[in-house]
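Have a look at the structure below, then the notes.
Just one protein chain is left out here, and the rest sit where they should.
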Amino acid sequence: MKEYSAFSVLRNAFTGNRDWKPAWRKAEPKPAYDVVIVGGGGHGLATAYYLASEHGLTNVAVLEKGWLGSGNVGRNTTIVRSNYLLPANTAFYEHSMKLWEELSHELNYNVMFSQRGVLNLAHSPSQMDDYARRGNAMRHAGIDAELVSPERIARLVPGLDLSPEARFPVVGGLLQPRGGTARHDAVAWGYARGADRRGVDIIENCEVTGFLREGERVVGVATSRGEIRAAKVAVAVAGSTGQVMKLAGIENLPIESHVLQAFVSEALKPLIDTVITFGAGHLYVSQSDKGGLVFGGDIDGYNSYAQRGNLPVVEDVMSELVALFPGVARVRLLRSWGGIMDMSMDGSPIITTGPLPGMYLNSGWCYGGFKATPASGWCFAWTIARDEPHPLNAAFSLDRFRRGLVIDEKGQGATPRLH
Amino acid sequence: MLIPCPYCGPRDVGEFTYQGDANRVRPALDAPRAEWETFVYERVNTAGPHREHWQHSGGCRAHLTVVRDTLTHHVLSAEFVRPGPVAKAGS
Amino acid sequence: MTMRRASSGGRIDRTRTVRFTFDGKAYTGHAGDTLASALMAAGVSVFARSFKYHRPRGVFACGPDEPNALVTLISEGVREPNVQATLVEIFDGLDAESQNRFPSLGFDIGAVNGLAGPLISAGFYYKTFMGPVVGSIRGTRAWMLAEKAIRRAAGLGRAGHAPDPARYERVNAFCDTLVVGSGPAGLVAAESAAAAGGRVILADLDATMGGSAKWSSAMIDGRPAAEWAAGRVAALEAMPNVRLLPRTTVWGYYDGNTLAATERVSDHKSSRAKGEPRQRSWTIRAGAAVLATGAQERPIVFPGNDRPGVMLAGAALRHAGEFAVLPAGPVVIFTNNDSAYTAAAGLAEAGAEIAAIVDVRPETSDAARALADKAGGELLTGHAIVHTHGGKALSSVSVRRFTLESGTFSGETRRIEAGCLAVSGGWSPMIHLASQAGGKPAWSETLQAFLPPEPTQDWTAVGAADGTFRLADIVTGAEAPELDPAPAPCLEIASPGKAFVDFQHDVTADDVRLAHREGFASVEHLKRYTTLGMATDQGRTSNIPGMAILAAATGRTIAETGTTRFRPPFSPVSIAAIAADRHGDLRPERRTPLHDWHVERGAIMQPAGLWFRPRIYGDPGETVEQAYVREAKAVRERVGIVDVSTLGKIAVQGPDAAAFLDRVYTNMFSTLKVGRARYGLMLREDGFAYDDGTTWRLSETDFLMTTTTANAGRVMQNLEYWLDTAWPDLRVALTSVTDQWAGAAVAGPKSREVLAACVTGTGLDDDALPFMGIVHGEIAGVPVMICRLSFSGELAYEVYCGAGHGRHVWEALMEAGEPHHIVPYGLEALGTLRIEKGHVTATEIDGRTTARDLHLDWMLSGKKPFIGSALMDREALLAPDRLGLVGLVSLDGRALTAGAHIVERGDREARDSIGHVTAVCFSPALGKYVGLALIRGGKARIGSRAHLSDPLRDRFGPVEIVSHHFFDPDGSRMHG
Partner (left out) sequence: MAEPLSPLGDAWRPGSHGNFRDGTGVTLTETRPGSIVQVTAWPDTDDAVRAAIRDSVTLDLPAMPGSGVAGEALSGFGIGPGRYLLAGSTEGLETKLRAAIAPETGAVTDLSHGRAAFRIQGESAEWVLSKLFALDFAEAAFPLGHGRATQHHHDITALIQRTAPDGFDLYFFRSFARSFWHALCRACEDVGYEVR
């Protein structure tokens, strides 16, 4: 039973669903591969998929220390958008958006990409101007963007507090209609299945514990399941970047790991049909297909590798949610969790060859790497296959910081917690 | 999370502002550019006990050097960055 | 009807009748009832419809474990969905509604989903709706159409839009010992902690303290357990160092032994007292925590196990003991352990008829056998329930002989009539909080349960929470039957039919096996693929059976399979309760001393960070543009006054203050004379522009620094950071004095005359008060400090006085300005005046521009290093194609738009953005629409033409690129 379809579901229903096969093989590590990808998150899996599908490289392994998708791909608030300001980001994230739009079909796996629109609320005339600048940058790059009035917002988002008495009244917003959400776990599973079907080995419970070196050159990895040699070793471990790169002797990087919490409410009948962000604080919320409000805010703001956060942010996020949507006061928080963010010095990603020969690095995703998953994998695969960046990721180099070529969407400088 | 401010005693993390990695060596203002590049952009990003600066911004406003385990959030020590005129608030 | 009210017994107050409604129908119950117990007593058996198959469901548990009986409460017009009926204390006027059913609870169209069962098994949606399909339904559209329907069918209760008028508050508590749970173990722990003299808090989620002692048939110290507990509670209550928190759920265990709890202060009342919150959030910083959270019972999975009338044995006992609600018909007990025999005996004692005890084990202990005798009915050891029968309520069960080791059946299937099937699959310690603050829980093969992990914080677990299930091991002086706490390792009876694991999410045993077949073999994958354990009860009753089934499928032990991760909250908490006092009061408001004056004067106030500032002082009928043009014109022609109190003000004091400023500003301050001010620029350490403002030298060692309003707090923190971490040797004191000073800028050709008319004690002419000079005098008897500086480009003064006198001085200035028709002006006019002068603000110093980009390179001292000097000369920061500041003039006579982009070609499709517009206005001084822009190449383009491109607002048009110094470029007006 290879291909999924409504028909295959129907046929299996009659046979008691007994014939379904594993979505991906439980592969055993081979002694050597052309490419080993460290990290079975969205980016690692997408990279493997595109190495196979775009570059014909199938002697590839993805090594995941835990269960597949146990990292940030499995714990994000699922927002997908390409509403960036700076040219390098707009081009990259729009490429991602285009890949998203065909992804379920491409993977033969429904990742439930739902283009329900992403609406950023503005609370002052100058914030509207900021959004106009961003929206116009998008329009100039061929991306959909609209400025919306409070009247239109009222129709789009019933239940949002639009009263002038609000502490931070809403004066308008920036809408990207093509933005939306996707089912986070399905993205990992879909890419895993897609890569597996093209011959990639997906190896879970296989932690990289060191790098094999010949001189400067990286020639493989030591893992909890033995040594694996590889012509190319690609690292896509998001929040664990610092830890993993230290295994290769790279002590310093322009990355800090921070904890970001996320929250889900109990399941509700449809209440919020759009992705909403609050502009006078930090809050983003959407409703999952299951009915839970999925939302988050700021990172806790300190270096952390613990996937747990603390109360001050919980309180901030709840107060902002209830300020925006007064009707949810008695709706209840069901669960909270944390993920480790690879915060870069300018808030933009790194997709590059190096820093050592034989090595490739994908990191710096901050709050926003889920939406990047397809393009990140696509560009990283290109970079690995051809040993040079694609024009879409050429700006996401590791030396850009020192050179002053920072891509600083928020204009906060080298203070990772503010990106 | 509580941070034991040497002046104020243990206080909730909400009263503090994270001021980043304290492992970095701050160059002199007129130090060569490369030293500044390293200082500004490079981080050790330790997994385990991490030396870092926190300001007790919602309290005495002193900056502290805190050693905190980034794997567990256990605070191992906290002292003034700028040697202060006061004894530790032990009591 | 499955349940009835016993004629006596229970802890309800039968003398008090409480009236409430459920689905619009009126019911009565007694004080002390829960919604679940009162409705069951009234004969209600179906409480809700399940999530996916819309199956009818009844009460299954008692307390926070309840997976089925979720209702929506409505009060004050506000909806509270998904509340467990087992936790709602009834009161007069309570209004509850069932959920997830259409058109009604009794008849629900959604139930057809049940027929499609195999089609919509776990994960089916990943395999369908992948698009692209034909025609216009491409890409993800096919899915989005299906999604609409799925979303509507999913979800549980419905939330509303009405704001919640109730209040919430937070309380910070400190104690030496926090005891969570007031069962026998918690009471003992609280007493001993209290006796040691420390401060003790004892919290329990129940309305009355005592935990299981409240309905236990055990004796302690020769008294019924309930009496014993009541005595302990009274003793604790009397101690000054003990605080009891009933109705308080401890839901989060955070770092630093900080625990979060929510007290339901008035949810059980018809009305709230004045000032009384609905709920109170407790943030408890505890020296140590004692987790006495008890244990929860889990079911056995078998076909038909979700029929209303099937419930947990302990829950049946508790309903009888606490609320005198009994099964109406015969009761069958189904168990894999001894504890259910206590339930059987207790139910019988309360008046229920026990038809049979079905035990999967071949034998049972003597103590259990004695209880079975007491209970009456058949004892069927070595048997199992294989199915249940009935419609929306249980009528009978099917029983077969069962071999525990092999899990196989033999002999005939027998039907036993039953109105209630009380099931026990053993007990799991409530390790939720412990796991939040601990390592991985450890599986006990004996108890068939996960025990608390190694603590990573200061807590201990006691009582059933720690796997100590025998009361005698918890309390000395307890007498209870010597039962075996170890259950048989049997959590599923595999037999044909839909057997539910997660009731609320309709996850069946087959779903678990399907997930495994598809490779989702990690517990965490199982959870995410099937949603087992992700419902509002977080798998309280389903996780352990689910893991057992998965373990069996994989051939691993449960210990190897492990459990999913526990996360806050312990049980769902209202969002507003966590927001607490910030519900309805998100952030404080900051007001200048002149705030009331502005409002009285009709200013439109605009939020600026936490501050409010006048945008315009509109005259009746004026547009915003008319108003700011009028205000700005008045400044250019006569005189205007603006409130500048929000500027950040920092006292920089000490012998090394000047040296400090030299390091943080790009320009020199040590050379500044006392009584003079200077405009200063700060960079970030990475060499980009950061903030600007004037700094006044008040004495050799005293400076008053001003910052932009937006950056005030950050600049202060940065200065403190540099002082503490970089130059601890400098003797400098930094103090925020923003609020000490009210500030008014008086600007315009007549400004000197205005001041002259009200200032005493100082000269104001060029000698006494030159440009950037500072003098001290008085206005209306109030000491003032006046600096002659200008943001508007006119002759202008900033007048500072003590904030408490702000209004006095402002009004005196207004009066003195009366003859010159002085005009107060707001942010729009302020912006207009600064655009005309080409002064930069936050839209240009946006964190991405350098001093050079903004033509402020003249401020970069070459004589000294400063913060940012080391990195400001990197090639990329000097590149000629960087965005640089220029002025723009509209060539089509129409307004420019901030946020528009600039393109070189004049057609609407041009997409070659070379920069963007940062600020715009109609310039009364120039009589045109002008703006500032950041444009690639900057100054090099001056004199050329380009085009505005604002597709968002459909504004396109030609512009001329000019110098940003539009007006009076040589500054003669402000010097004059």
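Read from first to last, the chains carry the letters A, B and C; within each, the first residue is number 1.
Here, contacts are C-beta pairs under 8 Å (C-beta built on N, C-alpha and C of every residue); 3 or more make two chains touch, one makes a residue touch a chain.
Quick caveat, the model's predicted, so the values are computed rather than measured.
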TODO: Identify the visible chains that the left-out chain touches across the whole complex.
DONE: B, C
TODO: Pick out which of C:R232, C:R582, C:R615 or C:R663 touches the chain that's been left out of the picture.
DONE: C:R582
Open item on the list: Just to verify: which one of B:R33, B:R61 or B:H74 makes contact with the chain not shown?
Closed with: B:R61
Task: Omitted-chain contact residue, chosen from C:A235, C:L451 or C:L610 - done: C:L610
TODO: Write down which of C:T554, C:T701 or C:T762 is the residue touching the left-out chain.
DONE: C:T701
Open item on the list: Just to verify: which one of C:A31, C:M239 or C:A651 makes contact with the chain not shown?
Closed with: C:A651
Task: Missing-chain contacts mapped onto chain C - done: 167, 169-174, 199, 273-277, 283, 285, 581-582, 585, 587-593, 596, 610-611, 651, 653-655, 700-701, 728, 731, 733, 735-742, 780-782, 802-808
Task: Residues of chain B in contact with the chain not shown - done: 6-9, 11-12, 14-15, 58-62, 80, 82-89, 91
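Operating definition for what follows: only the chains that are shown with their structure count from here on.
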Task: A-C against A-B, pair bridged by the larger set of C-beta contacts - done: A-C
Task: Whole-Å separation of chain centres (CA-atom averages), chain B against chain C - done: 27
Open item on the list: Counting only Cα atoms for the centres, state how far chain A is from chain C in Å.
Closed with: 22
Task: Centroid spacing, where centroids are CA-atom means, of chain A and chain B in whole angstrom - done: 30
- [ ] Check each residue of chain A and list the ones that touch at least two other chains.
- [x] 308, 310-311, 402, 414
Open item on the list: Using the touch definition from the top, which residues of chain B touch two or more other chains?
Closed with: 1, 12-13, 17, 37, 40-41, 72-73
TODO: Over in the complex, which chain A residues touch chain B? Could you list them?
DONE: 241-243, 246, 251-257, 301-306, 308, 310-312, 345, 401-402, 414-417
TODO: Name, in rising order, each residue of chain C that touches chain A in their complex.
DONE: 51, 73, 78-82, 118-119, 121, 124-132, 139-140, 143-144, 147, 150-152, 154-164, 166, 252, 254-255, 258, 260, 283, 436, 510, 514, 517-520, 522, 524-525, 528-529, 531, 534-536, 538, 565, 567-569, 572-576, 578-580, 582-583, 585-587, 589, 606-608, 615, 684-688, 843, 846-848, 871, 874-877, 897-901, 903, 911, 913, 916-917, 949-953
TODO: Note which residues of chain B are touching chain A in the complex, please.
DONE: 1, 12-14, 17-18, 20-21, 37-38, 40-47, 50, 52, 54, 68, 70-73
